[in-house]
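Just one protein chain is left out here, and the rest sit where they should.
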Amino acid sequence: MNKSVFLEDLDAFTYREALASGEAIVLIPVGSLEQHGPHLPLGTDTILSSHFAEGVAKRLGALVAQPIAYGYKSQQKSGGGNHLPGTTSLDGAALIGVARNLVKSFLNQGVRHVVFINGHFENYQFLYEGIDLALEELGIGPGAEQSVLLLSYWDFVSQDTLARVYPDGFPGWEIEHGGVLETSLMLHLEPARVAMDRLVDGPAAVLPRFDRLPVVPERTPATGCLSSAAGSSADKGVLLYGQVTDHLALELAGELLGQPAVIPV
Amino acid sequence: MNKSVFLEDLDAFTYREALASGEAIVLIPVGSLEQHGPHLPLGTDTILSSHFAEGVAKRLGALVAQPIAYGYKSQQKSGGGNHLPGTTSLDGAALIGVARNLVKSFLNQGVRHVVFINGHFENYQFLYEGIDLALEELGIGPGAEQSVLLLSYWDFVSQDTLARVYPDGFPGWEIEHGGVLETSLMLHLEPARVAMDRLVDGPAAVLPRFDRLPVVPERTPATGCLSSAAGSSADKGVLLYGQVTDHLALELAGELLGQPAVIPV
Amino acid sequence: MNKSVFLEDLDAFTYREALASGEAIVLIPVGSLEQHGPHLPLGTDTILSSHFAEGVAKRLGALVAQPIAYGYKSQQKSGGGNHLPGTTSLDGAALIGVARNLVKSFLNQGVRHVVFINGHFENYQFLYEGIDLALEELGIGPGAEQSVLLLSYWDFVSQDTLARVYPDGFPGWEIEHGGVLETSLMLHLEPARVAMDRLVDGPAAVLPRFDRLPVVPERTPATGCLSSAAGSSADKGVLLYGQVTDHLALELAGELLGQPAVIPV
Amino acid sequence: MNKSVFLEDLDAFTYREALASGEAIVLIPVGSLEQHGPHLPLGTDTILSSHFAEGVAKRLGALVAQPIAYGYKSQQKSGGGNHLPGTTSLDGAALIGVARNLVKSFLNQGVRHVVFINGHFENYQFLYEGIDLALEELGIGPGAEQSVLLLSYWDFVSQDTLARVYPDGFPGWEIEHGGVLETSLMLHLEPARVAMDRLVDGPAAVLPRFDRLPVVPERTPATGCLSSAAGSSADKGVLLYGQVTDHLALELAGELLGQPAVIPV
Amino acid sequence: MNKSVFLEDLDAFTYREALASGEAIVLIPVGSLEQHGPHLPLGTDTILSSHFAEGVAKRLGALVAQPIAYGYKSQQKSGGGNHLPGTTSLDGAALIGVARNLVKSFLNQGVRHVVFINGHFENYQFLYEGIDLALEELGIGPGAEQSVLLLSYWDFVSQDTLARVYPDGFPGWEIEHGGVLETSLMLHLEPARVAMDRLVDGPAAVLPRFDRLPVVPERTPATGCLSSAAGSSADKGVLLYGQVTDHLALELAGELLGQPAVIPV
Partner (left out) sequence: MNKSVFLEDLDAFTYREALASGEAIVLIPVGSLEQHGPHLPLGTDTILSSHFAEGVAKRLGALVAQPIAYGYKSQQKSGGGNHLPGTTSLDGAALIGVARNLVKSFLNQGVRHVVFINGHFENYQFLYEGIDLALEELGIGPGAEQSVLLLSYWDFVSQDTLARVYPDGFPGWEIEHGGVLETSLMLHLEPARVAMDRLVDGPAAVLPRFDRLPVVPERTPATGCLSSAAGSSADKGVLLYGQVTDHLALELAGELLGQPAVIPV
């Protein structure tokens, strides 16, 4: 039982030994339950952020908390829209509340650093707010020993990787929803949960530069994906997962463990 | 991919087929990340409620949503107290918010019935409030087609099972925290996650009939368990899991599918 | 004016003398405005918790604050349901807010111990949350001088009393709504407010082991009571009130005043 | 039991008969638990608003709900300040929440008109907000059958009464805290709860025209009263109570029952 | 750039010099976007409170923050009602939240005193609550160096001025909505924004002494003004603006700068 990096697997006494060092790091994957087209499962974002957290945790000697498995409402520009069946979301207050509570709980227990590993575009600002409110309540300001980090894993994809994964040019992160990046990662990490035979090719969605509410449903492609997953492969998944995990682990080691980190961006 | 009962494994199009019947039932396991002594993992409540949900779903043809993996604050009388490391909790507003959002999302998608399967004592009233607020917002009142059910799995343990699991007398549900019921179930369902060699025997906790805050920490046994798990066995777990799953499935079938249900209590 | 145990009767200067000892105890009765069948008044829960608070206060030298006269929504399993006319309820946030504010106000004034005496089943967890939030805001943790206690009066009915009040067997606390316990207590304490001639006998309600929302109204008996009050008597009320007040006073004296308390359960 | 105007005394079936007319009016007294000097009890505001509600209810055939017995924070300019022991308050959100819930509960039960009778200066705007939010949620707009009224009883004191109660000139409502009006009313309505021998005479408080927070405590007179109660009498209380109850009853009858109301202001 | 009293015009480095003294005072005008009849612009309340803030700031060496340009819902008794087009309002929670955040931000930056200059009747209590919550969070109590003041500018109109502006008698502040005071001030301060040719004369509104919700729309005069602006003049505006600015500056100087202030009321 004790070899797992997952908090849900640890007993309380083993966990307390980890806390006793004063250096415990807890990673919290954050995802969504959201439609990802006909070829990817609803849990894609949570599955991927959990895999990144696990990979990084093993490198850093960190622990992985249970994921926040429901995310903020899907926006049409980045997830097709919250009106699509399968997309099951929290509003801002609930997501802020969850993040705020988890930060307070972990820091009060003596965790040194909490790191949110985000895998759903729309979550970011609400997680930030939850973290900020928690630190204000705890009275933790600049110079404190404890800290909380927040990141989205795709921000750690290097230019080089991008060029190799998207040889015809990168369409942009916002419409990478059910596209080549997520599909390739899933093909590598969870092949049994991908149905490549159901994949529908087609042009990327062209959405206005504003958000409109209520949405105009027909602006989202019928697949629910904003860019095509054609061209996805497990090999690209290997590359993506390896490079991002490397960079994440190095950069977090540099930030949290004081190890020199020279990372090409 | 399509054979899974877990929503996170389904793609959106397969899920929409399930919704198209107008009869979809979604079960939501609810647990906690909470200390359960030296022999059980922190995720025990979530693990168990997920297993019950899976078992029931297979019987009813229902789906299982991702669990609510963090629960309301542990109270000393039922979970040892929220001050114990490993116990990582949501406050009332956050848990109400999560439940309210999930009910709204699922019912808006066309799910016919949502069922919360609770595995952490302290959650119950906050889940109830989240459900009630959601239905009020949706304008769903008596006589509506859609409904939401809320239950704790231990309320479906029969008197007969109880007598066989606790031959020396049942100590009460509130102090069944890390005790014979949870441990036996885990031995049956997740034996690799139980460390029986770390189990500490001892008398059940004797706590006052009031809640006191702040807690008097020494009132909680050093193990964090409120009653001893000595006497747990995988066989008892088989009995408990089978009987409760049976009764749950029958009673829900009677309520939601209109099937006659004759259940001994 | 000064002899009253009720805060609303005290002038501020007399109250400040009580605070000056550093040992002031304030009891807050909590009830509801809720239908209790044709024979009991809507204010039953508030009336009874106020009487228990008064009895205990006289024994402990404590003060009684104005009651929280509106409670959390009536649940069908314990109060017949919130849809019944006469049942006038607060949602979770409002009740949490009231409890939180009262705890903060009283502890900031210098009250040593605040004790909530609950008389409405559904209130409990929301009061707990209000107390916990208040103590967190005030920075009061384990080892502090000040404390808050929370209890429901029926948890102090002894097994012996139970056997005498329910010679045919006790039906369970949840369905003790408008039943023998409440009616007997009212017959003893407020006979003019009981109309025994309007009492309707009948079998106890048989409700499922889950909560269903929206409620199925016909599951609640037409009286709104979940068990029959037939067999109630002022004599049973004398017994109940005396025994519970005794045990409550002894147990609180032991907890708050450091007096040895040997109480048969 | 049935002759009482107080809801807490009514059984649910009698109450339902009142609702069946479609014309039921429920009055809700609102007060505070607040220091009122050495001669008046902490519950003064709640006691007085309850008496006015009772008097009006008897005239209108209306019912009186349990009072909201805790009010918004005492402001230095109108109540001496919230820092004074004995003053036990709700914050804005809690008071808004209570008012909002009560309006929703009563109107959903079929009450035609709800009337808040306020007796604590600082409550007013928060009650208004609670009412407005409730009506928005219920979808009740101009032209609806149901309505909610909000008033403070002192706004119904006539110029003539004022001249007779304050022969030396009226000091203003804001500093009428523990002064001649409240004391005279209490001498008439609850003489046993007034201690005229403890009354301290002195000049009225002179407070700036702004609110300052945190308060400068010494700006509040040592008595906690903002104007002297010297000159109070039961006779003035008879006059005040009679005139205000008359005008209130007439004006409400005109508004809610369609009766012609000719009231001198 | 540096000579402006308006914070929005200052660069951060110049502002930090002002903070460095430890004596910085920031004035926050508060208004509304609200119908003010056919002759005054929707922004009247914000425009006027901003002018008063500017005038006072120049006298005190204070700074003026950007106004809170949207206010609490217009009440029929003081603003004609929130149903009138052009009236664009915040609910209580939003206004409390804005005030609370601004107080926290400014005091955390090192501002010594924050002063809210209110120009919309209905805002007052919500601003008060925002201030009080902020100070509680910051732990600022009696005796602290920092403070927050709250005032409505019309409370500083002297009796003498009132007699000169309303030679036929003052109708009361509540119905001074689009009337002589506001119109005269606008004629003096922003003549291009007043259309005297559109002014509609007529008797003052006669409204009940209670608030009724939902409103009875026809009780508000067709103009949306509660009293006539006939008799307004720029000369009266000069008098009002000069006298109020004088008294405000003197009284604030006395309170915040320790200067003797002898002000006729």
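Here the chain labels run A, B, C, D and E in written order, and each chain numbers its own residues starting at 1.
Going forward, a residue touches a chain if its C-beta (ideal position, glycine included) is under 8 Å from a C-beta of that chain, and two chains touch if they have at least 3 such contacts.
Computed from a predicted structure; not experimentally measured.
Colleague: Considering the entire complex, write down the shown chains that touch the omitted one.
Modeller: Per the touch rule above, the missing chain touches A, E.
Colleague: Can you tell me which of E:21, E:101 or E:259 touches the chain that was removed from the display?
Modeller: Here the residue in touch with the unshown chain is E:101.
Colleague: Based on the whole complex, identify which of A:59, A:83 or A:112 touches the chain you can't see.
Modeller: A:83
Colleague: Just one of E:5, E:25, E:47 or E:249 touches the chain that is missing; which is it?
Modeller: If we include the chain that is not displayed, E:47 is the one touching it.
Colleague: Need a quick check: the contact residues on chain A for the chain that isn't drawn.
Modeller: Its contact residues with the unshown chain are 72-73, 75, 82-83, 91-93, 96, 115, 122, 124-126, 128-129, 131-133, 135, 140-144, 147-151, 155-156, 208-217, 251, 255, 265.
Colleague: In the complete complex, the non-displayed chain touches which residues of chain E?
Modeller: Here the touching residues of chain E are 1, 6-13, 15-16, 19, 33, 35-43, 46-47, 65-67, 69-70, 84-91, 93-94, 97-98, 100-102, 105-106, 109-110, 192-195, 198, 224.
Operating definition for what follows: only the chains that are shown with their structure count from here on.
Colleague: Which chain has its Cα centroid closest to the overall Cα centroid?
Modeller: If one averages C-alpha positions chain by chain, the most central is C.
Colleague: Please state whether the interface between chain B and chain C is built from the same residues or different ones, using more than half shared residue numbers as the mark of same.
Modeller: Homomeric contact, same residues on both sides for the most part.
Colleague: Please tell me the distance, in whole Å, between the geometric centres of chain A and chain B computed from their C-alpha atoms.
Modeller: For chain A versus chain B, the centre distance works out to 27 Å.
Colleague: Indicate the whole-number Å distance between the mean C-alpha point of chain A and the mean C-alpha point of chain E.
Modeller: Comparing mean C-alpha positions, chain E is 47 Å from chain A.
Colleague: If you look at chain D, which of its residues touch at least two other chains?
Modeller: 91, 93
Colleague: Classify the chain contact graph as line, ring, star, complete or other.
Modeller: line
Colleague: Every touching chain pair, please?
Modeller: Every touching chain pair, ordered by label, is A-B, B-C, C-D, D-E.
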